[in-house]
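Partial view: only certain chains, each at its native spot in the assembly.
Naming follows writing order (A and B), and every chain is counted from residue 1.
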Amino acid sequence: CPPPGMLPLCHRPPAWGRAAQQPPCLPFTPCRAFSNNKILVELDESSGVATMKFKSPPVNSLSLDFLTEFCISLEKLENDRACRGVIFTSAVPKIFSSGLDITEMCGKTTEHYTEFWRAVQEMWLRLYGSNMVTVAAVNGSSPAGGCLLALSCDYRIMVENPKFSIGLNEAQLGIVAPFWFKDTFVNVVGHRVAERSLQLGSLHPAPEAHKFGIVDELVPEEKLQEKAAAVMAQWLALPDHARQLTKSMMRKAVLDRLLAHREEDIQNFISFISKESIQKSLRMYMEMLKKKKS
Amino acid sequence: CPPPGMLPLCHRPPAWGRAAQQPPCLPFTPCRAFSNNKILVELDESSGVATMKFKSPPVNSLSLDFLTEFCISLEKLENDRACRGVIFTSAVPKIFSSGLDITEMCGKTTEHYTEFWRAVQEMWLRLYGSNMVTVAAVNGSSPAGGCLLALSCDYRIMVENPKFSIGLNEAQLGIVAPFWFKDTFVNVVGHRVAERSLQLGSLHPAPEAHKFGIVDELVPEEKLQEKAAAVMAQWLALPDHARQLTKSMMRKAVLDRLLAHREEDIQNFISFISKESIQKSLRMYMEMLKKKKS
């Protein structure tokens, strides 16, 4: 495959599905499966569908390392002509992703906060703006940043277990979801549901999440991967180019808003997170989590 | 009646319903019923309601001729003081309108594409911005531009036959719905439903279209005209002036967006439609339709 960025016209065909149209550019493409520490990536070249499986116990928290690996893996797939869609799921029982890693936000330097927040932005910009079809197979709870990750996909399927919940619950921790979390949420559930859910910091059990449109579908746990593959096949039946332009048309305004205010958003995060009151809240929350665990 | 544009204050009364308030300005108004080739227009002066019946077999496709006639007919009614509302329906069995005529977009000159696209814009600008109450009585399938036509009305009633479907299915043909198709759709069904439906190029069977809010109501075929008349009467019970200002307030932002980018939108259309890959897709699609027919 050509290096990313060198032959942009090669990356996406102009119209119709690529799988039917294009032979792989090399007899053995280099990106069959790769795993680093925190995410297992498998690409089925016959279908053009990759799976990114989060395996960062105990709770798949979005640490700086996780986010970096996520962005690198996603970019590799984005630039791999054999890949047209990605399914995101968890290898950790009962949890999809617990969201931003609080340890990255507690007692660190300004430089660290800057690097961390830029990585969070990057994750969202790449995922929400991905040219590939993205399906979240939510097989566990998914608060805060974990919910954002699911909301940024094209389609969300969740295990129907009411013990699994999902939501942007930042307000519960005394912090505020950034405007682009909010914009993403509003695009999925509308203004009213978003306003109420964000203010209450609600974590919605799967059936309620489905009722409010936070996830598109509920399935029994044993049917999840099969259902995700079927949904993916339905989306991949469309010609890539038209689908990609349509997706971009729908999401561009919200993506552009972060791009236009990216540094400002980092500064806001740093000045908020550096407040002693917020640091104290987060420390208390972490201690509570530790106690709960032991 | 005064010529259009001469006495703007005469065209719409300042408040309350016109029917009750105003005698016709001439004993015999000139616009009782007129038919050209493709659309039959009937005006019932007692109710103030006109019906525009599409009779352009086989599928009421929106050709340049159809669009021109549509705009002229609508403008006539708009300027006719005896007319306060229009019902749109089809005289062709099983089809409301098949949308933009693909033959207008295939193998033609740039001048032709320009003229055609301007006519499509004009149709939407006049219909979405009409001062009259507009009701779509959808008595057949209504893909793409046909769906846009229905979405641009104030109210949509569809025959409950699940064989009839409706949707902005452009992506299925490898093309992208223009931004103002998308804006109109989002105003009706919200961002999430629009994003998914546009990306999948979905054609929704009537019951699903109703579930997603694409149409407001389903009725048996034999009740359609009666229901359309009843809905129209409900809307006409309101004073025209307040209703018109309210409608304008709701739709102005989206109308202004096309007005501000009209030439750019034409250029986009031309450069997109002139691509060999798109021309090839459209030719293949037309051949498929021909085979299906024979």
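The rule we apply is simple: a residue touches a chain if its C-beta (ideal position, glycine included) is under 8 Å from a C-beta of that chain, and two chains touch if they have at least 3 such contacts.
Values in this document were obtained by computation on a predicted structure and should not be read as measured data.
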item	value
Given 2 placed chains, full-complex copy number	3
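What we mean here is this: only the chains that are shown with their structure count from here on.
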item	value
Whole-Å gap separating chain A and chain B, where each centre is the average of the chain's CA atoms	39
Of all residues in chain A, those that touch chain B in their complex	14-16, 154-155, 186-190, 213, 216, 234-235, 238-239, 241-243, 245-247, 249-251
Residues on chain B engaged by chain A in the complex (per definition of touch)	170-177, 179, 182, 190-192, 194-196, 198-201, 275, 277-278, 281
